[in-house]
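Got a structure here, written out as structure tokens. Questions coming.
Removed from the display is one protein chain of the complex; every other protein chain stays in position.
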Amino acid sequence: MRLGTGGQIDRETKLSFRFDGRYYKGHPGDTLASALLANGVRLMGRSFKYHRPRGVLTAGSDEPNALVELRSGGRQEPNTRATVIELFDGLRAEPQNAWPSLKFDALAINDRLSTFLTAGFYYKTFMWPAAFWEKLYEPIIRRAAGLGAITTKPDSDAYDKGFLHCDLLIIGAGPSGLMAALTAGRAGARVILADEDFRMGGRLNAETFSISDMAASEWATQTIAELSALPNIRLMPRTTVFGAFDHGIYGAVERVSDHLPVPPEGKPRQILWRIYTQRTLLCAGALERPIAFANNDRPGIMTASALRAYVNRWAVSPAETVAVFTNNDDGHRTAADLIARGVKVAALIDTRPDAATVSGTELLAGAQVIDTTGRLGLTGITVKLANGQTRKLAVGALGVSGGWNPNVALTCHQRGRPAWDERIAGFVPAGDLPPGMTVAGAAEGQFSTHAALAGGAEKAVRALTDLDIEATLPVLPDSEDAPTRITPFWHVKGDKRAWLDFQNDVTVKDVKLAHQEGFRAVEHLKRYTTLGMATDQGKTSNMGGLAVMAELTGQTIAQTGTTIFRPPYTPVAMGVLAGRSTGADFRPSRLTPSHHWAQEQGAVFVEVGQWLRAQWFPRPGETTWRESVDREVRATRGSVGVCDVTTLGKIDVQGRDAAAFLNRIYCNGFDKLAVGRVRYGLMLREDGIAFDDGTAGRLAEDHFVVTTTTANAVPVYRHMEFARQCLWPDMDVQLISTTEAWAQYAIAGPKARKLLQKLVDPAFDISNEAFPFMACAEITICNGCPARLFRISFSGELAYELAVPTRYGDALIRRIMEAGAEFDVTPYGTEALGVMRIEKGHAAGNELNGTTTALNLGLGRMVSTKKDSIGTLLSRREGLTTADALNLVGLRPKDPQVRIPAGAHLLEKGAKAVAANDLGYVTSACYSPTLGSYIAIGFLKNGQARMGESLRAASPLTGEDVEIEIVSAHFVDPEGERLRA
Amino acid sequence: MHDLVPMTALGASHPRSDTIGPVTITESPDWALASVAARLGQEANCQTALEKGLGVKVPGIAAYVSAETLAAFWIGPHVWMLEASYATRPDLAVQIKSACADTASVTDQTGAWVRFDLTGESLSRVMERLCNLDMGKLQPGHARRTLIEHLSCFVIRHAESITLYGPRSAAQSLHHSLITAAKSVF
Partner (left out) sequence: MIINHPLLGPCDAQEFVYKGDFRLIDRPDGMAESAEAAFFDYLYLRENPAGAHRELWFHEQGDRSWLVVTRNTVTHEITNVELARDVARSMGRSR
């Protein structure tokens, strides 16, 4: 119910929202949880395992219980915490893990079966038979378990990534964070102040004490106003710093549009920030922990600080009559605040016999809550008094305070292990904090407001002093400085179930069972019972669990230790990790210079790495891709074809030692290559396996142009830079990648020269005599356009590659088509390119597949033994040169019209298709329109000696089994007469 | 003079310009680029040749300097990119090579890059959604190579604008990223 006055809500404005099929009203400033409580709704969800009715436990991001499915359609998000969902008009949320309804959940039967569903239940029950696991057990468990359901629709929202830099990152905008920001901001440092809440101020928004002469929340508002006026401070509300990574890098998610029904056009829903900071001040506050007692999970039972926050910040009380159960003085503050706001407090139950008296309610010192009632919400509690008698109290809500845990999570993201502090009965930051991080305020175990303000200021000055930024301590405003008084008390003893981990339904009994069965180390306890493994990562439960374990083992809590805290601090949506890299924008697309022209021709494109290349050019009337490809091959071999080969990597190699350098990079010789000539080169990895192949043309004594395969352009450049800088640092050689600088076209076919002669300026003689096979030159075309011409051939035809500056690439392809019209010049795509290279037996990526050597490729004799180049020595290793080593061979089917499946394995006729009988495999296959037959190339053991033999190519994957004949891989023009024509 | 018609990296005959909020993103095709790598042991001679022959002082590490008709930025140890108006120096690489002779390896890079100029207010806010450079510290006259949406780009900070050079073949993807980022912010 909403209290008549107070709260940081805009009572003038009403927001309408829907939960579980019913409509409610709330106000700006509300969370879904506060608005539901204001409407008298305490039941918000069902628990994971027992499907117990649950309400809110907290008022913040540590919430384990009140998880809902927010929004619908592609925006539906499961497991969102009602306690941090900022209310907006039209909000729709549904309860989850309940069927058919939240109030009547069929699987609540699990609660009755709880005796069987204890810790380790799955491990013990679904052990055997093993075959049942995948088909039977897992599907059943998966259906029953889990919380919210994810949507199967695509996410309609966009997410950004971004990068921020600062001197000081302050995490948390409570009293210590605000004071730190003020101190650093006034000193002129670059500061980022991030807070997960939509309203900065932390606990100051939920307390009634004053700072200086004003209400704490008012002081926070004024301070934030001063900070926002400073240009060197970036205030980031709605921003969760979720991870502390190496060397001052922090991950943060800013929820820029989550509080809106739909993000504005073009705007992201969330931003993943990568924050680079010199120093970090963690002011993440503390989280209150509950006390375990029988049936402590009913809706209406929550942490005392949550109860206080709902009353103070949101002017909401979950019930008319409440009680408080505490083991420390902070519980008394809750009781006092509630009383002051007119909420009836039935009693303050303090486990400490010596608790100080209170006014306005009855103090039950030395008492414990031993049970509760209320099926769908709390109706009463049973208290065992100090004298042993019991008393029943009718209450609709109970605030529980077991003390506060400093929020140390981020201090532990890099090996830090917190230390036990008896003073507060909690773990405080210790050990190896992420370098550059310090901690202030409650996160450090300093729980008074004064200590938080002082700590924030001092730590900020110290951090800035480290950075040689002069900062002065501000005058601290007056504030409360109450000592922390606590007598640890973890759980009320009894036979009934007392919850520790609300989300994963782990009770004190489960911890006892884990202990009994030997899972006593905290990490074992966690995995055996699932304590702390839920979406809340045990923020409210871990401490209680390990305290119970410590009690059972007779160790101290310090000895028992904590489990490791890992990023993310709170759940992070997958979408924001992907950022803009989704769908068509998954990675950049690279377009060839002829792309627009090819599009006009109706080309079909294929992705080759990032490149989009024309795969084939369908013509009207062609109904299958094969028709187009066959035509392109025939036209090229019959007259002339043109293909964009810009994507091949190009590396400019210059310097006095350029030739000597390439001689070491390639396994074959390059130092004797004449200027104006091109040579095919094979690069090996140092272990002797083929790495990449291509050509190198010598444009001048000290200038080569190396080409690489499309896929390896980047790795080859990196490899050559390694050789240049690390292996031979005193060679005079310079490398520049120039792949993009030139638009390059292959012009192939018997009429290629005739076509080219129409383009090349008359000053350059490209006759066969003047410009023979493997010649190269810098020329001009079309009356003065600079160009490079290489007479090289991948197709096996008389062929050239012509390159012009990229900006003229589009004009050139149009000019080639114009000039070639009389020869019926035909553009061809990567498919026809592939067919022609298979017909010639040229190796490509399928053959240079990271397992094959020069010997395997039939290029063994290329590997020079007279020089030391990368990979040559180990390519001669015994294991790579056995008599039955694989050789590249050609394969023809007995029936020319039966295709040979690529990837098929080669077997003797009649041999069973098992690995032991394997003779090799098919790497590339196609239909050869030139031969009128399907053909393939592949690797066969001792293949050179098996020419003419009959074998099988069997593909158990496709079920194909084809009889084949072993032939030379050079199907077309084995003597190479055409390319020298 | 040849009659081949150039095409911009974005695939048009004229450069594209988009204004989003206070930021204008313009494709600038009219720049000639050439990289100059000093030969081993010729580093000083190369610098002298560039200064004497072309009147451009070699920029220091991560720096950008401009002379009257020529500018240069550092791209690696003893490697610089020279930049000039394409209209006046279409043969920039040839000119540099003749000035440097055997003191340097020169490579024409005109066709390798697409250039976008970002002008207007609050450019840093767009840049922080694109790359990890600290725009707060990147002073005018600073040039860095960095990654923008998986693409290797040069970022040059001028007094009033920012120049980006990205791989020409990925011009459309890069342009899309810039526009998307600007729309995200403004």
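As written, the chain order gives the labels A and B, with residue 1 at the start of each chain.
Here is the rule we go by: contacts are C-beta pairs under 8 Å (C-beta built on N, C-alpha and C of every residue); 3 or more make two chains touch, one makes a residue touch a chain.
Computed from a prediction, not measured in an experiment: that's the story for all the values here.
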Per the touch definition above, residue among A:248, A:285 or A:749 touching the missing chain = A:248
Where the complex has a chain not shown, which of A:339, A:513 or A:873 is the residue touching it?
-> A:873
Answer key for A:388, A:518, A:729 or A:762 versus the chain not shown reads A:729
Interface residues of chain B (partner: the chain not displayed) = 61-62, 74-77, 79, 132, 144-147, 152
Chain A residues that touch the omitted chain in the full complex | 245-249, 276, 414-415, 432, 435, 657, 686-687, 714, 718, 721-722, 725-731, 867-869, 872-874, 877
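Following the convention adopted for this analysis, only the chains that are shown with their structure count from here on.
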Rounded to the nearest Å, the gap separating the Cα centres of chain A and chain B is 32
Of chain A, residues touching chain B in the complex = 158, 160-165, 190, 266-268, 271, 274, 276, 580-581, 585, 587-593, 595-596, 610-611, 646, 652, 654-656, 702-703, 730-734, 736, 738-743, 780-786, 804-812, 815
So, in the complex, the side of chain B touching chain A is made of residues 1-9, 11, 29, 35, 37, 39-41, 79, 91, 102, 105-113, 128-129, 131-134, 136-137, 149-151, 167-174, 176-177, 180-181, 183-184
